[in-house]
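Notes follow once the structure below has been shown.
Shown here: the complex without one of its protein chains, the others still in place.
Entry: chain A
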Amino acid sequence: MKIVGVTACIAGIAHTYMAAANLKKFAKKENYDIKVETQGAMGIENELSQAEIDAADVVIFAVDTTVQNEERFTSKKILEVGTSKVVKDGRETIEAAARLAKGE
């Protein structure tokens, strides 16, 4: 399973990075490949390439605001959740993304 994610919160200080860390933590537990782009106060970091996006089985937007450069994800399966939900329960988000990828 290949997952790519984007995290972004309003202030771009804390939740962006907590959500990114939690997505990675629980994806790794399932042995899923994951790369997470953060769109925070420091701008875009760990930017996803179009090739990485194209190769992904599913996309997770963990955002409380709009995703920058969203057109990169056209035609992908996208799970959109708030950052708090990912901070609270990263496992559930990863499981939901996996279900979406499998078309369940």
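Basically, a contact is a pair of C-beta atoms (placed from the backbone, for glycine too) under 8 Å apart; a residue touches a chain by one contact, two chains touch by 3 or more; residues count from 1.
By our rule, contacts and distances are computed from a predicted model.
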Chain left out of the displayed complex - its UniProt protein name, from "Indolepyruvate ferredoxin oxidoreductase alpha subunit", "Arabinose import ATP-binding protein AraG", "Phosphoribosylformylglycinamidine synthase subunit PurQ" or "PTS system mannose-specific transporter subunit IIBCA": "PTS system mannose-specific transporter subunit IIBCA"
Touching residues on chain A - with respect to the absent chain: 10-18, 20-22, 25, 38, 40-43, 64, 82, 84, 87-88, 90
